[in-house]
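Just one protein chain is left out here, and the rest sit where they should.
For clarity, chains are labelled A and B in written order, and residue numbers in each chain start from 1.
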Amino acid sequence: MRKPFNDEKQRSSILSIALWACAAYFALPLVWLFISSTKDTGDLFATFGLWFGSTFHLFQNIGDVLSYQDGIFVRWTVNTAFYAGVSAVGAALVATAAGYAFAKYQFPGSRAVISVILGAIMIPSTALAIPTYLLFSSAQLTNTPLAIILPSLVSPFGVFLMMVYASSAVPKELIESGRIDGAGEFQIFWRVALRLLGPGIVTVFLFALVHTWNNYLLPLIMFSDGRLYPITVGLALWQSQGASGGYSEDLFSVVITGSFISVLPLIIAFLYLQRYWQTGLATGGLKG
Amino acid sequence: MSTIGLRIDTKLGPVERPGPTRRGFVTAAAVLLAGCAAPAVTDKPSAKPTSVSKADFDKAMSTPTTIEYWSWLEEVPQMVALFEKKYPDITLNLSNVGAGTLQFTKVRTALQAGNAPDVMHCDYQNIATFARDLLDLTAYGASDYAADYSPSAWGQMKSGDRVLGVPIDLAPMAAMYRSDLLAKAGVGVPVTYDDFATAAKAVKDKTGAYLATLPSNAATYMLAILQAAGVKPFTYDGATKVGIKLNGADAKDVMRYWNTLVQAGLISGDPNFTDAWYRGFATNTYASWFPAPWGPYRLQGTAANTTGLWTLAKVPQFKKGVDTSSLWGGSATSVLKTSKHPIVAAEWARFLSQDPDSVKLLMTVQQQMPALKAANASPAFIDAPNPFFKDQQQTNKLFVEIAGTVDPNYAWLPFMGVVGTTYNDTLGKALAEKTDLVTALDAWQKAVVDYATQQGFTVS
Partner (left out) sequence: MSQGVALRRKNVTRRKQNIAAYLFITPFVILFVAMLLVPLFYSGYLSLFKTQLVGGTVFDGLGNYIRAATDPLFLASIGRVALILLIQVPIMLGLALFFALAIDSGRVHGSKFVRLIIFVPYAVPGVVGALMWGYLYGRDFGPISQAFHAVGLPVPDLLSSDLILGSVMNISTWQFAGYNMIILYSALRAIPTEMYDAAQVDGAGQFRIAWSIKIPTIRPALVLTLIFSIIGSFQLFTEPSLLYSIAPSAIGQAFSPNLYAYNQAFVNQVTNYAAAIAFLLGFVIMIVSYVVQLPLLRKEKVQ
């Protein structure tokens, strides 16, 4: 990546203030979420939303969330991590292989297949939800993790991203020299290309991770066993119970703190893997 | 974790095959038509039994069986434990798939796909919606205990001659007022709706609180208020004929009354059971509510600061000397026809609302009113103190009295979900935006009739 070309010292205060003001807007709901997680139910309903209450109740709240209904939240978190992790790894691998092939090989039908795949990005989710459910239940796969994982392995955008990325990240010459050395196509892919495709793979991985982690409609219709829910459906379930006529009054506090806990893992994942996915997107031929 | 794991039903009944099949809809149509005329459709088609033989019962309850049960009630896990303790060979797989509409939507989809639960929690209004899919419990001993339940509860279980559920709780609608705010406004507890209108104005002027709330998202609340005024808008013959009269002269009179109050700014149309709505009670925005026995419990946490300030009374009446009310909610346990273990399932339905320990949980955990006559007439219920109405004695007795004034014959349509959403879009919207309620009532009527016609019903 190129370094900034202007003088490092020449920072603009006006621009910075403008951007920081905007950043405050983006952070506002999350700040509210954090602050509300530190309140107990009484304070939640009685005090001003954007400032702390009379007590710092965060750790008790976290304890409540983790123990509510026999600790089902922990189970939901594990489920979410499992579905998202497996789907993201699978999606990334599958998309990488396909993207690499579209980028580096000219084979009959490649144009047609790519068009169909890209067109698939436009399919509305509800068009697929019920038929997928009906098909899965005839195959006895609803209420199993596969009901979430299998559909999540398909990432047309991931294929597109990898295709674009591979076309510039893996030079043709490298492949050719590999062939001259007598290596098989798969060996070249495995030994040479994958290394170079690293940032792109991480990018696809991350976006697939977010997509599955935050998926709501699919697990909502696929699962009826609460022990299989991911966090999204679990939180919505608690929210609906709190709304539809009470339950324990602590439910609101539990939903809010649970929501807070649920956003942390992805934020951390993005922070940690920042330099990879930025490279992935940058070199991904998104220039002219 | 238990060994139950993920039991997927492998039965292939007539309507479970995905997608439309000739066999599927022909069978469905046949079941529909058979449903209204003939009595119990059981596993023993030749006989017309009214209970299960002791031998069969004992055999069923001592064979290791697992049944799937969907419910969202808070106290149900403890009741399940009681049941499994009594019948150690039976495992009850409880799933909470969401409250209210969320669950019923899932049941509907599960029926289509062939993996519906054996038993489900079903509120009174949805019994008709699932009438084709629920098992007639007459063959499983329902007639034995019919008389044990309050008539208004039992009446709601019937579809023609069929008994489609065992009532759990009874939910007669009462009125609760903030005695302190009424006092500040200088009015007493309203007895007639004329009193109510006067009181509403006084309370709004002197305290700023709304005496009445007509939530923009609560069709059943509106229907209960209409029923308390004598309006019965629906008929259903159990098969293909429905009667829909939401905008009859009587209903319109009621709407005109409320419209005056709405246009005068005395009614809050906020949606109910939302975060903001709960706070409304804590912050003196709402001075009254028309709850059923399951209601006050909801407010005890979020509106804890108003404990002891409430008075329970009967709902206002339109005519002096008349004393009627209605049911708002109330639920039952229903067995699905597709269940492979009807005897066990029916016994669970019975146990939940009749076993003394189970009934005790019902009364104490969520403070509901049992539909079982012996229970709701017992001192345990009648004398139970309710901190919300701290200075009032025997508030539960008032609920029992009110239950006695409810007409047990009230029919629902077999598509109450749609009645609810159309309400939100028409009358509910009018309440939120303070437009004319009578016009909106007509719009609601039209929307429901349109749906019914579209679905092939004969509408009258």
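One rule holds for everything that comes next: a residue touches a chain if its C-beta (ideal position, glycine included) is under 8 Å from a C-beta of that chain, and two chains touch if they have at least 3 such contacts.
Note that the structure is a prediction, hence the values are computed from the model and not measured.
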- Touching the absent chain when the full complex is considered, from A:Leu66, A:Ala97 or A:Leu194: A:Ala97
- Item | Chain not shown: contacting residue from B:Thr50, B:Thr66, B:Thr105 or B:Thr405 | B:Thr105
- Among B:Thr66, B:Thr285 or B:Thr324, residue touching the chain not depicted: B:Thr285
- Could I get the residues of subunit B that touch the absent chain, sorted low to high? 19-20, 24-26, 28-29, 32, 101, 105, 108-109, 112, 216-217, 239-240, 269, 271, 274-276, 279-280, 283, 285, 414-415, 417-418, 421, 424-425, 428-429, 431-433, 451, 454-457
- Item | Touching residues (missing chain, whole complex) on subunit A | 1-6, 8, 10-13, 15-16, 18-20, 22-23, 25-30, 32-33, 48-50, 93-95, 97-98, 100-103, 105, 107-108, 110, 113, 117, 119-132, 134-135, 150-151, 153-154, 156, 159, 163-164, 167, 179, 184-186, 189, 210, 213-214, 216-217, 231-232, 235-236, 239-240, 243, 255-256, 259, 262-263, 266-267, 269-271, 274, 278, 281-284, 286-288
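Simple rule for what comes next: only the chains that are shown with their structure count from here on.
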- Which integer distance in Å separates the CA centroid of subunit A from that of subunit B? 40
- Item | Of subunit A, residues touching subunit B in the complex | 41-42, 45-46, 130, 133-135, 137-138, 140, 142-144, 221, 224-228, 237, 240-241, 243-250, 252
- Message: Under the stated contact criterion, what part of subunit B meets subunit A in this complex?
- Response: 1, 6, 8, 10, 17-19, 70, 72, 74, 95-100, 102, 106, 109-110, 112-115, 117, 273-275, 278-279, 282, 294, 297-302, 304, 329, 366
